[in-house]
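Here the complex is missing a single protein chain, while all its other protein chains stay put.
Per-chain residue numbering starts at 1, and chain names A, B and C are given in the order in which the chains are listed.
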Amino acid sequence: MAYNFHFDPVELPAEAKELRQEVRSFLKAEIAAGSFDPHTGRASNEQARAFARKVGARGWIGMTWPKPYGHGRSHLERYVVTEEMLAYHAPTRHYSTADRQSGPVILRYGQEPIKQEMLPRIASGELCFCIGLSEPNSGSDVFAASTRATKTDGGWLVNGRKIWTSNAHNADYMIALLRTSPPTKENRRHGLTQFLIACKSKGITIRPIINQTGGHDFNEIFFDDVFVPDLHLIGEVDMAWKQATDELAYERSGPDRWTETLSVFTEFLRTAGPEPDDRTAEGIGREVAHLATLRRMSLSVAGMLQAGKTPAVEAAVVKDLGTNWEQALPNQVRLMAPERGDSTPESNDDRFEQALRHMTLIAPKLTIQGGTREVLRGIIARGLGLR
Amino acid sequence: MAYNFHFDPVELPAEAKELRQEVRSFLKAEIAAGSFDPHTGRASNEQARAFARKVGARGWIGMTWPKPYGHGRSHLERYVVTEEMLAYHAPTRHYSTADRQSGPVILRYGQEPIKQEMLPRIASGELCFCIGLSEPNSGSDVFAASTRATKTDGGWLVNGRKIWTSNAHNADYMIALLRTSPPTKENRRHGLTQFLIACKSKGITIRPIINQTGGHDFNEIFFDDVFVPDLHLIGEVDMAWKQATDELAYERSGPDRWTETLSVFTEFLRTAGPEPDDRTAEGIGREVAHLATLRRMSLSVAGMLQAGKTPAVEAAVVKDLGTNWEQALPNQVRLMAPERGDSTPESNDDRFEQALRHMTLIAPKLTIQGGTREVLRGIIARGLGLR
Amino acid sequence: MTDSIIVDTATRIFADLCEPATINAAEEGKWPEALWNALEENGLTLTWVPDDLGGAGAEMLDGFAVLRVAGRAAAPVPLAETLMAGWLLAQAGIEAPAGPMTIAPVYADGNIELGPDGKLRGRARDLPFARVAKHVAVLARQGGGYSAALVEAAGLNIRQDKSLAGEPSDTVSFDGATATAAKPANGLDLAALVRFGAAVRTQQMAGALERILDQSVQWALDRVQFGRPIGKFQAVQHNLAQLAGEVAAAGSAADAAAEAIAERGINGNAVDSDVAVAKIRVGEAAGTGAAIAHQAHGAMGFTYEHSLHQSTRRLWTWREEFGNERAWARRLGRMVAAQGADQLWPFITQGS
Partner (left out) sequence: MTDSIIVDTATRIFADLCEPATINAAEEGKWPEALWNALEENGLTLTWVPDDLGGAGAEMLDGFAVLRVAGRAAAPVPLAETLMAGWLLAQAGIEAPAGPMTIAPVYADGNIELGPDGKLRGRARDLPFARVAKHVAVLARQGGGYSAALVEAAGLNIRQDKSLAGEPSDTVSFDGATATAAKPANGLDLAALVRFGAAVRTQQMAGALERILDQSVQWALDRVQFGRPIGKFQAVQHNLAQLAGEVAAAGSAADAAAEAIAERGINGNAVDSDVAVAKIRVGEAAGTGAAIAHQAHGAMGFTYEHSLHQSTRRLWTWREEFGNERAWARRLGRMVAAQGADQLWPFITQGS
């Protein structure tokens, strides 16, 4: 049977339900204190840093990592915290990458002293991480990476260039995929190794890449004889292809994969009012049906992780469906919105207009970042036995 | 520049506009006389044969073929006749394949005695043709055909099997693509030859294939030592790949490629009435915009043919857009239709309901028959320089 | 969780007795007696009827799971309808008879009335399988409320028609019919009956979608064009990956509705929104999914002799029954809008 993947039903345990209320109260207080704009998520870097510390103090970073590195809580509890943060546009950018990706890599493949040093600092909200994966000639094809690490006394020397590195300009550390040997004939994925690199290291230059919204998230990073100590080697030399990809791919299905444009819908609901016409009601209902289903599937993956399963294809399905939906959402909402004219009351719908513009601009990246639609469908096709 | 194909504007000449009125009057009279059901196009085989004779008598079959074979009229005039016939669901099935495809092949590649014998009989509406192209293991990949013609005294002996042959059970003749030599290493398309075959020939067995509407259009044809005289060879032996495909591909863009489900929309308009609500009006407007644009593009291809151009990629574009649109139409209309209930007046909307069901059932074939979506997109990609 | 014995039993029965030929024969009017009898003998036709009313007394979720399997098998018998009928009768404490049943009405504007003389009045359209049913479970207006009534089909005036799937879809007049039994329906109204029907159809559709994914993948592995299986072409792979996504979403949405009903009963706004989400999302998946499956199958899938149509035609029928995507979307949209923008997220996370 081709259809051999499943989305188990999940019943959230009582502690997760309580936790949700706790998170909501926390966020309500933060919004009241002006820590961030609840509609757009706007917050300064200082605010984002301060926010990370508070979240860390609550024990909501590194939740699923075993003690003493983290907090030893369940995937479902972590899921609840994550989705509440996203739903209320909390400024998680200082810690989210470390919490979601870098921390788990260190936990699984890092050397013990590094685990002891880094993980508690991540969990406290102190450290900001970024991921050095893409290169100018290696985007979807990550195994084509050519930035190299050469063995030297007591460590490695790194030379080359990474690109599309989100948040590198704010990050303390990067986990980078570097070439330590050429690929072999039998295995083109051979020869890459993961390293932990301090972003402030000598020899690193970071160039901002401005995106089409005018914003700055991506960076290009140049490495010029950057020294990385042996202790910062993560996992086996040349064997990165065995690490990382699959286990962490589950993170693909997180709520960040279907909530990125959600605020345009929320703001639209606000302008639509409590008694929309038939056309609008129909449009709203359709989007809510997709949203509710995506959320259930995403939660289900968290539940399966908690049950010790390995829902890799399921995660790819959620990301593919989720990113396609959130990408299409601004246009769907645009076609529900009332026509603008000279007699439209001014700034009546200004927050909605701003959200619509912003989401229209960012929509294209959603099916590209973190695994393109093409890559995801390839993974699913493999799950179906077609590859 | 990648975008190197064009849709020239067309102004129909006065005689074409007059012709349109002439065709409409003719059809009105035929409808009044009960020659066919104007809403569904239903007509018996006898009615379809009689209709073909009348259309032939008007000079509307083989219109663009030079005299004395045909009528020496313009592609635009032929276009107008074709689209009017389709728009009013006239029963053209007895002559349409011969008019559109078989006749032009004979005209261009047939031997002179055959041209003189066959073309006037097609143009009169007498002869019905079918096309023997697909085989069980050769669908999209027509050059994999294996039904073979072996040279014998004064002709050829045919053995093998064709499938998905529309209307074969009613046809007098078939033009078949047969294997006369194996493909060569350099050219896998080598070795196929076109032949004219009388469907009543000894050794031919026709098995009906019932489709999911319960109807019978497709057939499977078995050839058992069927003799085909030399005179029925069409074009060069082994060289069919040079013939046929491209020149005739223009026919892809005809109005039959975007009108097949149109009646469900017309019937819906009838139930919707003159003052639809916003939602319905919006839906109607959207479909009309697509329809009008497709029709302009289709007409444009006819105009370019008339001007001696070779709009092969343009034709593929029209078919791809057209079939996708007509395939999606029943579902679009379904979602505009009012909800059915126990208080809905009976048979108020019965003709619409019947059309909706029928069109829902036939929709899947529209992007498969006569060149699948995948094949068409390949042709367009080649036109873009990607292949 | 569901009782896997019940599901295994159903799976085995359908594998043995629900061949494509049986399904086509049923369309021609040949009642699949062996199949029905096996289902009945194994207690699968009255899954939702408590022991003391003559049923199997299984959990709600077990019944839905059986319907998922039945949908996968394109079972040409009124199993869903008999399950619903048994359930409806049970709400009123009426014992369920043996044999196939159907329910009436299927529209929220249905107008069957039960008079003080114990006679029914009214007409119901598009009743699935009415002509093969032994009994009809009717939800009839009586006074200010509703009663469930059990009616023998034998004496009813039935006008036959067919659904797009080729299954019986009949108009039945109840005028003057006498109920074998009739009791107040315990708070159930027509909206709830339609809601329940919608949830039932989403399970059947989810099953049918699983089936067409299986068939399409198998076909793509078997069918060779241009010298290799078509499943090796990237375009086909990506289409089938998209189909898999629709199948997964449909299954998940249908389960959510089933679980909501199992937990909270059929009445109330919260359940209504779960069912709405399911009928909308599964209905969309049915359309998208059937289109992809047909495209993957090429001309072969359009033939009557290939069994693909047995599933796709049912999908096209079921998505329309008990409210289509649009009808439910309007309802859900109004519900969400009425609660206001700030309640969207609490609404999405309610119940979990």
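As a working rule, a contact is a pair of C-beta atoms (placed from the backbone, for glycine too) under 8 Å apart; a residue touches a chain by one contact, two chains touch by 3 or more.
What you are looking at is a predicted structure, and each value in this text was computed from that prediction instead of being measured.
J.: Sort through B:R42, B:K151, B:H216 or B:R286 and give me the one touching the missing partner chain.
T.: In the complete complex, the chain left out is touched by residue B:R286.
J.: Which of A:F51, A:Y69, A:W164 or A:F223 touches the chain that is not shown?
T.: A:W164
J.: Who touches the missing chain here, B:E30, B:E77 or B:E267?
T.: B:E267
J.: For the chain left off this view, which of B:G125, B:G139 or B:G383 is in contact with it?
T.: Per the contact definition at the top, the residue touching the missing chain is B:G383.
J.: Across the whole complex, list the residues on chain B that are touched by the chain not included here.
T.: Touch with the absent chain occurs at residues 1-3, 5, 7, 9-12, 17, 20, 83, 87-88, 265-267, 269-270, 272-276, 278, 280-286, 288-297, 299-300, 314, 317, 320-321, 374, 376-378, 380-381, 383-387.
J.: So which bits of chain A touch the chain we can't see?
T.: 134, 137-141, 144, 163-164, 209-212, 214, 218, 327, 331, 334-335, 339-344, 357, 360-361, 363-365, 367-369, 372-374, 377
J.: Against the chain that's been left off, what residues of chain C make contact? List them.
T.: Contacting residues on chain C, toward the hidden partner: 233-235, 238.
The rule we apply is simple: only the chains that are shown with their structure count from here on.
J.: Find every residue in chain C that makes contact with two or more other chains and list them.
T.: Touching at least two other chains: 236, 325-326.
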